[in-house]
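Heads up, one of the protein chains got dropped from this complex, but the rest are sitting where they should.
Every chain is named by a letter (A, B and C) in the order it is written, and numbering of its residues begins at 1.
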Amino acid sequence: MKPFSIVTEPINPQLYADYVLRPEAGAVTLFTGHVREWTKGVQTVFLAYEAYVPMAEKKLAQIGQEIEEQWEGTRAAIAHRIGELQISDIAVVIAVSSPHRKTAYEANEYAIERIKEIVPIWKKEIWNDGEQWIGDQKKKPEGELR
Amino acid sequence: MKPFSIVTEPINPQLYADYVLRPEAGAVTLFTGHVREWTKGVQTVFLAYEAYVPMAEKKLAQIGQEIEEQWEGTRAAIAHRIGELQISDIAVVIAVSSPHRKTAYEANEYAIERIKEIVPIWKKEIWNDGEQWIGDQKKKPEGELR
Amino acid sequence: MITVHYFAGIREMTGTHKENFDWAGVTVGQLKERLIQKYPQMQGNSLQFAVNEEYALQTDILSEGDAVALIPPVSGG
Partner (left out) sequence: MITVHYFAGIREMTGTHKENFDWAGVTVGQLKERLIQKYPQMQGNSLQFAVNEEYALQTDILSEGDAVALIPPVSGG
């Protein structure tokens, strides 16, 4: 199993929890991000995720390294699924083990925030009456490149 | 499956994650607390957990209710295992689903803190050269009942 | 008759999981004093009490048929 991977098949989160477990670990946090049916009153029919796969896997591994450096004794594993996902499907799984529970929560939340910052993955929401790449929402109104 | 239970068999965390998942859920956090081999330089051989089972299950359900009242749209499930547990065995599982990820982390961490405060479960650590009920550590030096 | 349940270190100290006492009408605080008379080693242990599976106050009065539990500091998780 690749501990930092972009996958196209359904994610089995237990594999990632098992990967990070060690005799020194007192706590494992497992986060799964799911396709939600309703967002701000709009019904999602399905999502489509796209990634720049080799760079995305590098960035996931970088996040894992950041975690292991920042919180001693932790181990992390992360996977993100791409392609078409239905309601309740797992889009992302983050597993973190740690000797102590507080760290396991903190490091796990750090991972999802970093994924949303630096990992080249894009989400398109498909509704009954349209679709949108979610990054578009951040389009600058001034019409200028960043 | 009982969503708030004291169990004597190995815990399958996925059952609890599945229980809390709903179409409105964008995030599921799953915490597992494991028997750790080393604590402050002392090697644990195994742990023994004991509970006041009917009251413990009521208190787990109370924590679940506190969570659902405090964080809108969440659903929780918690199980704690009792009996003899070996290194890396799961002692406790907490699953929380929420529309949004921040809430799922917060509510999950709240649950483990509350378990350690109010749920009548006791842990005995067994080492190669002795054993101790962990609550004993908090024995008041003044020799007075609380 | 009320039933008193013991757990963890307290259970090992008393050597039993539970005992029955004919103490209906006494308060939780009085029950505590009577138990310490019977088990002097119980003195000095931090303890809470539950009556019918809910945490109780020292001033709560016990009724016939109540289930009392001595709750040493919990250590689950």
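Methods note: a residue touches a chain if its C-beta (ideal position, glycine included) is under 8 Å from a C-beta of that chain, and two chains touch if they have at least 3 such contacts.
The model shown is predicted, which means the values in this text are computed figures rather than measured ones.
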Give the labels of the shown chains that the missing chain contacts, considering the complete complex.
A
Consider the whole complex, including the chain that is not shown, and state which of A:51, A:67 or A:104 touches that chain.
A:51
Looking at A:3, A:73 or A:120, which residue reaches the missing chain?
A:120
Which of A:33, A:64 or A:99 contacts the chain that the document leaves out
A:33
Residues of chain A in contact with the chain that isn't shown?
33, 49-52, 54-56, 58, 80, 91-92, 112, 115-124, 133-136, 138-140, 142-146
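Keep this in mind: only the chains that are shown with their structure count from here on.
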Draw the chains as dots and join the ones that touch; what shape do you get: line, ring, star, complete or other?
line
Could you state the distance in Å from the CA-based centre of chain A to that of chain B?
26
What parts of chain B, by residue number, touch at least two of the other chains?
33, 112
Among chain C residues, those touching two or more other chains are 77
